[in-house]
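This is the structure I want to talk about, given as structure tokens.
The complex is shown incomplete by one protein chain, all other protein chains being positioned as in the whole.
The block that comes next holds chain A.
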Amino acid sequence: MSTTNIDDIIEDFAEQNRHTVKRFKSSDKAISSNVNIYDELVKAMLNERMAPDLLPYQHKLINEVLTKLSNQQQYLSDSHEYGDTNASSGIVDGDFKLQLMIIETEIERLSYMLRLYLRSRLSKIDKYTIHYISETSKPEEGSQEDTSLVSKQEMEYMHQHFKILTQLYNNSFLKKMPHFLTYLDDTSGGQSMISKPPVNNHVFVKSVSKKPFVISLDEDEDLELTENGIYVVKYKFIKPYVELGDVVLI
């Protein structure tokens, strides 16, 4: 609810602004195109929050959001300066200040979502480190930068974190243990030590594809998903469709 209201207000301001402060024309464009990325970001963030497994990193989207964000911040500080210097001459009025505040709120909101997106990825990486390390080392080698499962920074984080964790274990007790017990990825003894994401968990999904489509479940069971329908499915069955964008997790 409040989202649309704020967007409306921003639209209004953008409209008014076109006539009054011509100087900042470029920013109007930035605001109106923000709506689209904004939706994309909300979708990516929600998917990531709800999925038990790591989704491919949204390289393009995140880069774009980051650029836009720093542009807006630049614009904001410029405007503050502009407002300060022209406050006495009467060029700027109360609306100008309010407008800046709305932009600032918007920036706060965007960075919050980005934060949530990146942090939930990191928490998943922390939880299933060994699994993702083996996952990313196998087939990803030759694939392209923008389709990989984790970003370069996350990769770095993951490996380094694993390294210091191993060091901690070793220094604390593992080095004093019998040698055959010192492995961290031991799968013998009836129990695998590598914890995997619970892909069998159920998730709520909403279909956003225009055309109805059918997914296959266990034991020859099928499920037809129609637009705007809401379903509860095991994550492993729906995973490819989440990545394609046919469904969103809610």
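By our rule, a contact is a pair of C-beta atoms (placed from the backbone, for glycine too) under 8 Å apart; a residue touches a chain by one contact, two chains touch by 3 or more; residues count from 1.
Keep in mind that, in the parts below, contacts and distances are computed from a predicted model.
Visitor: Given the options "Ribonuclease P protein subunit p30", "Large ribosomal subunit protein mL38", "Transcription and mRNA export factor ENY2" or "DNA replication complex GINS protein PSF1", which would UniProt use as the protein name of the unshown chain?
Guide: Missing chain, per its UniProt entry: "DNA replication complex GINS protein PSF1".
Visitor: Looking at the whole complex, which of A:105, A:134, A:201 or A:226 touches the chain that is not displayed?
Guide: Counting the whole complex, the residue in contact with the absent chain is A:105.
Visitor: Among A:156, A:227 or A:243, which residue is in touch with the absent chain?
Guide: Among A:156, A:227 or A:243, only A:156 touches the chain that is not shown.
Visitor: Sort through A:82, A:169 or A:231 and give me the one touching the missing partner chain.
Guide: That would be A:169, which touches the missing chain.
Visitor: Tell me, which residues in chain A touch the chain that this view leaves out?
Guide: 66, 69-70, 73, 80, 101, 104-105, 108-109, 111-112, 114-116, 118-119, 122, 126, 153-154, 156-157, 160-161, 164-165, 167-169, 171-174, 176-178, 181, 184, 189, 191
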